[in-house]
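For reference, the structure is listed below as structure tokens.
All protein chains but one are shown at their positions in the complex.
Then we have subunit A:
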Amino acid sequence: MNMDKPVRRVAIFALLLFFGLMAQVNYVQGSQAEDLRTDARNSRQYADVFNSPRGQISAGGEVLVTSKETGKDNPKYGRTYKDGAVFAPITGYFNGNATQVERAYNSLLGGKDTRITQQRWFDTFIGKKAEGANVELTIDPQAQRTAYEQLKAGTAQGRRGGAVVIDVKTGAVKVAASWPSFDPNEVAPQTGEKGGKRLEQLDKGDGVVKPLVDNALSQTFPPGSSFKAVVSAIGMQKLGLNSSSTVDTGQLILPESGRPLPNSHDTGNCGGAAPLRGAFAESCNTSFAKMALSMGIQELHDGATRFGFGKHVQLEPDMYAAESDVPVSIKDAKGNTIETGKDGTARSGIGQENVRATPLQMALVACSIANDGKIMNPYVVQKVRAKDQSELYNASPKEFGEAMSGDQAGQLEDMMRAVVSEGTAKNLAGRRIAGKTGTAEQGPGNPNANWFVGFSPVENPRYAFAVMVEAPGSGAANAGPVAAAIMAKVLQK
């Protein structure tokens, strides 16, 4: 009996094993390579920066972030942030890890992106490293500075503030400011071990303040009465209301606890019955809580989803805002599900209970009101240019969704103007802004989250904004003037 045949078969089997390996290597290095290179866990993509000049980040013609040679071997290049703390919510930081634009545009800034390497394939071929591309932000640097200063001045000691301004027609983010912030220079690559320690320290934070987490895009707060804009829009769709429909503004006894839900005042429009416009302008709690009760928490949740609640709004690739939510139920620390009951639904209707929103989310709400119901997808990077100034990327505005009809948006626009002309924010009259105030309680011992959410200019709005400051006081008194100051700067252009 001869063994040649089985040897030959085993030889073929061995070949198949090698074909299997070759196929896998092709799969990993051919089709998977890009995914692996940009995997969030892959520290290589961030560590590389130290060896090659990274692209600049600029805004409004002003260069904000640059890389300079350190003259040392490791790192060869550092990273310098102009007014670091002011722009950190957008630029992010870069050291071993990266956040925000530094992370989202890492492959372009670092010169690794195929859009660069394909153009400069010969350089790649001869092993010359392609240079990083420059990123231009949509941010208005002067307005951003104003926002930072205003938030700093308006926020209570040890508490937080955030502001966002969006171009309603495009979705371009003009301002995304946060107080308190941190200086990315302190943790830049050239700081070495000291920077790493500082990063750890920043990561821990103090009280509710988490310096690495910005309060414009990445932190949620109870929106309070500013959420009434959302409830009104859902009410118009589900209950067939319009701005002149009469709503009940009288006392409300909560169905489960039997306790009353108070209005801030029981005079004027909040005296018993009023048109929706009036109830909105004077921010009568009872009418919106009643609207929420008659629609139910699920309708409220679903309606809010159309504005962007319930998901991480994506600004750029790998750059997401925190998730705003109108929860139908929540999980407690032990993992038990707690349904939002009737009382909870009523309080959700006035932006309390477990309703949470980022300033960005509330700016999107204002965007839909000022833009005939359409929400534009927010973005922060306008252009990316290679070192030779050729354009590698230019943002094209995209629609995020349609939250309401143009007619409903028009009515809400008018209601927001009424807030300033005759409602809770009369103090802002003549400052070219309209919007909805919000003063959310955050539990005993914590200052209110004061909101002003709206648009500017009052007629033919071009920008939507949301401002939140944690301070004793109210949305009209604290957040409104901050918003007015920021918008004055934005409109200067």
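Basically, contacts are C-beta pairs under 8 Å (C-beta built on N, C-alpha and C of every residue); 3 or more make two chains touch, one makes a residue touch a chain; residues count from 1.
Criterion: contacts and distances are computed from a predicted model.
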item	value
Undepicted complex member, UniProt protein name, chosen from "Response regulator transcription factor", "Cytochrome c oxidase subunit 1", "ABC transporter permease" or "Cell division protein FtsW (Lipid II flippase)"	"Cell division protein FtsW (Lipid II flippase)"
Selected from A:N42, A:S264 or A:S294 as touching the chain missing from the view	A:N42
Interface with the undisplayed chain - residues on subunit A	1-11, 13-15, 17-18, 20-22, 24-26, 28-30, 32-37, 39, 41-44, 47-48, 124-125, 127
